[in-house]
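With one protein chain held back, the other chains of the complex are shown just where they sit.
So that you can tell them apart, the chains are marked A, B and C in the order they are listed, and the count of residues begins at 1 in each.
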Amino acid sequence: MAHEAIHTDANDASNVTNPEHAQHHIVTPLQYSFVFITLLVFTAITVFAAYLDLHWANPVIALAIASFKAVIVILFFMHAAYQSRLIKMTIGAGFFMFLVLVTMTMSDYISRAWGLW
Amino acid sequence: MSAPATHTILSLPDQSTAKMPKRHYLNNEDGLLSWLLTGDHKRIAILYLISITFFFFIGGAFAGLIRLELLTPQPDLVAADTYNKFFTMHGIIMIFLFLVPSVPATLGNFLIPIMLGAKDLAFPKINLLSWYLYLIGGTLTLAALVLGGVDTGWTFTTPLSTHYLNTHVLTAATAIFIAGFSSIFTGLNFIVTIHRMRCPGMTWFRMPLFVWSHYAASLLMVLGTPVLAIALVLVALERIAGIGVFDPAKGGDPLLFQHLFWFYSHPAVYIMILPGMGVISEVISTFSRKRVFGYSAVAFSSVAIALFGFFVWEHHMFIMGVSNYSALVFSLLTMLVAVPSAIKIFNWTFTLQKGSITFETPMLYAFGFMGLFTIGGLTGVFLGSLGMDIHLTETYFIVAHFHFVMVGGMLMAFLAGVHFWWPKMTGRMYPESLSKLAAVTTFIGFNLTFLPQFILGYLGMPRRYHAYPPEFQVLNVLSTAGATVLGVGYMLPLLYLGWSLKYGAIAGNNPWQATGLEWQIQSPPITANFIETPVMDHEAYDYEWLEKKTLNEVTTVG
Amino acid sequence: MDRFISPVLWQFLTKWMHASALFPPEASTISPYMDALYFFLLLMTIVGTSLVAILLFGFCIRYRREKSPVATQVEGSTLLEATWTIIPLAIFLLVFVWGALLYFRIYDPPTNAMNIYIVGKQWMWKAEHPGGQHEINALHVPTGRPVQLTMISQDVFHSFSIPDFRVKREVIPGRYSTVWFQATEPGTYHLFCTQYCGTLHSSMIGEVTVLSPDDYKKWLEESTSGMSLAQNGERLFASMGCNACHSGNAAARGPNLAGVFGSRLTLTDGSQRLVDDAYLRDAILNPSQHVTAGYAPIMPTYQGQISEDGLIDLVEYIKTLQTNYRIQQTQMTSASDQAAPTTPTEGITPGMVKP
Partner (left out) sequence: MDSAIATHPHTHETAVHADHEHASLPQHRHHFETEEQQREAGSFGMWLFLLTEIMFFGGMFFAYLLYRNWYYPAFAVASNQLSVPLGAANTAILITSGFCMAVGVWAAEVRRRKMLVLMLVLTTVFGIAFIGVKADEYHEKYEMHHIPGADFSVAQFVNPAAYGIKEEPLNPDMAQKTEIYFFLYFAMTGMHAVHMIIGIVLLFWLTHRAWRGDFSSGYVAPIENFGLYWHFVDIVWLFLFPLLYLINRHPLH
């Protein structure tokens, strides 16, 4: 179907009705199964790691593994890897705001013991 | 076209022959169901306008009762807990049921799709759901009121709200929880519409500043409101389970609730003021016939306010025992967030330069906004500086500050917007002289009400007191007098706008000769807004383009 | 003037005008500094608002439609944008620094300050002087000496505010908060609770009476209740059985408390903590988190068994404890006439918690 000039599929920024949209990348079940297996493997790893006594490193590893699994799910299961830049920025904004909530509130709790008040 | 009168730019069609367009969004479907199940963003805006006015007058009634009680130092009008229920209801209704939704849900809903050249918002059904959630939230708040009231203050301070009160805290918390989702869905709708449904040629910097400020406010709605939701859920759980994260006797930290609550409630004040700023940009540009001075500066300062708005919440908690060092950080960031507002005020002022200014009612409200918002904003700097906050927090200085910004700023802007777009929404003109009287009355009443409260604040009169030392009485009597004038001032628009629906002059497409896309279509607009998707080929506020368009239109059709 | 206004109204107005206040008196050393910042900020507001107002009215008059029927478009100027970004930012940062200095002065009490304990309870203030004087909704302080208030709430958030001293501090349940002032003018001043705390929030007020030093000494003598806080503390220390473990001799199961106040303790997890009133109070209520290095975490919690006043008495007692002589004395007398109280049994159910 020939589209008139206004509706070019190319990702030109000024084409406002149809800005850089998803490239309609179909993720095959095979790719999904790779992700599936990686998630299961990492669940096993995190459980196994919990039984090792690594002192301060335990929570760090647990969070790292959980974040890695979350990133995989977002990229492949939720197709974020194939979405437009806008969707990626939205995801980024969400986690950024969560980090703002955590770090700035923690800044109060951490520094309570500093001053003599 | 009548001879160009010098004192006004209002150009109405010849009233003897002009009549309302045959088909428009108000009359193309009839019956209650066509309104209650509508997807049309314009009808939802009208539904919101009616419900918001209803709640505004209930909240205003409580304000009146509070001011009556404060006429005398003795607690002689009502009992203590009744007074506490008054100011709690005044706070909850005014903030969650009037200020947060007012401009976005009425003017924003009505205008953003048209200003972007779209047929409707991205998700019409979710827009309707947002109105129903607002209604459920409102009814639950009234239920809490009727069942016996809630006296936690709109801030739900724990451990008071969780362990030491047995009033209807749960009902009120559920009401706000649901009304919060109404705000989230409105914000979500706006962001998607602004990103994905602009007409061809409508780049980001050709959009009106009204849309920019709603975009910034919507970011705050979407990202901030859920944290209030979880704070209220935790309060509710703690009331039910008896143990929770905020109970100091069992190891919880009540300051955690303050953090979670103010994380939303400070961005909430920017949710309330940013849309008002959008209205002011439109009004000042139209009535000075000039493009807003430093368009990109005003646009970026809206987004800057939205971004910085998230980093400053702890200035509500400076004396609550937060660590001195984090208070330093948040005080500095509070100073930074004040700068974009200053940028906006000066940009609006310089828009008037070399303009061709007329003084219709929206412009009067806009000037009222400029003055009062400047005072409100600068008194905010008082409270942002740590030392000053120690003496001024939790006194009437704070009450005066946020009423200057919310009532002087936001409500003035809302009234400016309602009067400015009334012809577009209803096809009828409001009566000019009576509305100017109302604007001046509200301005005088407002100042008489809230300026004395600054002085009371520095004297140290605490907030939420219904009995005070006798030496504060004079200022309180002045404030109550002002409140009555203010009440009258707000009653007038209700009357003459209602009157104008039937008897107002026929407005025609572009009574103000404004440049926005919404002024190029008929008023009231057809349901689909545009016959064909418009193509935006000129900059925002392009008065030369408008000149050219009206010229060749007259020649071709004439 | 009298012919137009009836004498009754005139007399009423004059009474009003005299009786009403417009500016709070400066009754503490910090007040002038606070007022200086206030007047600077007031000046900034007046200048800022009048600048905007003058520009507004000037442009309106100069460029009204009658005088300039056609507007000439102006895009904007980055120079102007820069000026009204940098100048406000500079003023605001100046105010930030000034305010921060004032904040740190008010919320860091000097070491030589005399300490008064304040307990906020739903709808009344209890002031407890170390000498044992107890006051309800009242506070007597001398002029010329820094007074530090160590405050705690027994139920909800309150806020201890003396407008004429320009000080205010939230009184939090579960944790001490402190503020200090040095009164300058003898007289009586308002005391308000400014954090909404329930039904009778507006009647949780009181009087702060400032006396000259010798009047203060006279007041102290005639209003003493006989037992100083430390003496109450000693009685509690014995009756709660603290001396069984904290007996001060070498083989004691609890650490030696003589002279512990103000020292730096190393805990079992190796962290170093300064022993102040907050630490002592927490150690009594949550002992397992404050176990001194080298001791077993066997101290039972007293959460819910000692009121805030009792905790204040115990903290005051431990502060004044320089030697263990008193402890050993009380231990011998209690051991001789009846069996030493056994340490409370382990199964302390949390149900004992007072609301």
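Points worth noting:
Just so we're on the same page, a residue touches a chain if its C-beta (ideal position, glycine included) is under 8 Å from a C-beta of that chain, and two chains touch if they have at least 3 such contacts.
Predicted, not measured: the structure shown is a model, and the values here were computed from it.
Considering the intact complex, the chain excluded from display touches A, B, C. Panel shows chain C; residues 285-289, 297, 299-301, 303, 346-350 of it touch the chain omitted from the view.
For chain A, the list of residues touching the undisplayed chain reads 1, 4-7, 17-18, 21-22, 26-29, 32-33, 35-36, 39-40, 43-44, 46-47, 50-54, 58-59, 62-63, 65-66, 69-70, 73-74, 76-79, 83-84, 86-87, 90-91, 93-95, 97-98, 101-102, 105-106, 109.
Although one chain is not displayed, its contacts with chain B can still be listed: residues 1, 13, 17-19, 21-23, 113, 118-124, 126, 184, 188-189, 191-193, 195-197, 200-201, 222-227, 229-231, 233-234, 237, 241-245, 250-253, 256, 260, 508-509, 520-522, 526, 528, 530-535, 537, 549, 553-554, 557.
Here, only the chains that are shown with their structure count from here on.
Comparing chain C-alpha centroids with the centroid of the full set of protein C-alpha atoms picks out B as the closest. Residue positions of chain A touching 2 or more other chains: 115, 117.
Shown for chain C are the residues in touch with two or more other chains, namely 107-108, 177. On the chain B side of its complex with chain A, the touching residues are 195-203, 219, 223, 227, 255, 259, 263, 310-311, 314, 321-326, 329-330. Of all the residues in chain B, the ones that touch chain C in their complex are 4, 6-9, 75, 80-81, 84, 151, 153, 155, 157, 159-160, 163-165, 248-251, 253-255, 288-291, 293-297, 318-321, 324, 327-328, 331-332, 335-336, 338-339, 342-343, 345-347, 349-350, 352-359, 367, 370-371, 374-375, 378-379, 381-382, 384-391, 393-395, 455, 458-460, 462-475, 543-544.
The touching residues of chain C, when paired with chain B in their complex, are 16-17, 19-24, 33-34, 37-38, 41, 44-45, 48-49, 52-53, 55-56, 59-60, 63-66, 68-77, 80-81, 84-85, 88-89, 92-93, 95-96, 98-108, 122, 155-157, 159, 161, 163-164, 166-170, 172-175, 177, 190, 192-203, 286, 303-304, 350, 353-355.
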